[in-house]
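Not every chain is included here, but those present sit where they belong.
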């Protein structure tokens, strides 16, 4: 098989994966209408696959996904890429360990984001997945690298794979697109649970030592080996 | 083809569109029982297509939709039109740019409406879609043009395509019926997110300049061209 057709095969596989993962966003009630997107890095290439702009989740097929370079420019596909493509591309360009990025406006995470308030780590599930608080990133306008820069600078200072962009909503990253989707689902769930806890009082803190132990164990021993 | 049968074709198409869009109301959890309706203007004619009164969403087919004139009088169809038809008709008569109208009692939007309080613009998603706050319209009784007048007078003073009628619920408009449904979905989502944000403190304001930039960009550059 030629090199060109091997690359085609990889892109076809990533298109399929990204299209399928978009179904998790409405299923987990993270999005309304078209307001959320998943992307994946194409392994071994400076390319990403992402949702087209303003297209409903029902219409998403592997073929409608678009391929962009790491400057966010359209490389392959008939539609305009998501208006959030520049932010995704910036993350892939700056963080080589990231294989997937998800952006939503999930309700509770966005509520914390609109107050510019980090979600404190008061649940064992949060310690497991995020290793501490979920931090807030700066307010930034769409249109240039500001959002991407805000995401990367914030994620570098925390263990968390989720960041709440102020007045905007959460971005999550992962080694794979599926891991980034999992982080988006758990980000909303813990944002919701801690919100509800705080409505009737203050949650009890978890000592930092215990947060460290839970995070270490979950990252290394959980799931199937 | 005769002019009469061309008009029939257009009406058939609009009936189909309006029937299909009603399915979005329960799907997006904007309505319970029969408490919400979608209408569309018949292009090039002083007519609208709307849901019949008190019929469940499961029973809605293109054939059960009814056609009314812009005074809200039944022109075609076997059932009584929605009891909100007068309000829809008044909007079409006064706002020629409107092609679709949606009315619901979606929970969070109605909660703001019952306090007579506008939803402040503290989310980029709100700046994108509504260009500022979602305003409150006057308390008005059903039965004459009061509701329609309250909607039109309020919408004329704001960029927002949604208005919260006091103690009643939201009405949204759009260039098409689908755009009005999208506005209804996003109206509830931002009403909910800002409500939740305010339960634990004050959301951070977005400077007016930035609201303007976001609105301008979203109205002109978002989606597929």
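Letters A and B mark the chains as written, and numbering starts fresh at 1 in each.
The rule is simple: a residue touches a chain if its C-beta (ideal position, glycine included) is under 8 Å from a C-beta of that chain, and two chains touch if they have at least 3 such contacts.
From a predicted model like this one, the values you see are computed outputs, not experimental measurements.
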item	value
Complete complex - number of sequence copies, 2 represented	4
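What we mean here is this: only the chains that are shown with their structure count from here on.
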item	value
Turn needed to bring subunit A onto subunit B - CA fit, degrees, nearest 5	90
Mean-CA-position distance for subunit B and subunit A (Å)	32
Residue numbers on subunit B that touch subunit A, as the complex places them	28, 122-125, 182, 185-186, 189, 192-194, 196-197, 199-204, 206, 210, 213-214, 217, 221-225
Residues of subunit A that touch subunit B when the two form their complex	32-33, 35, 52-55, 79-80, 83, 105, 107-108, 110-112, 114-117, 139, 141-143, 166-169, 195, 198-199
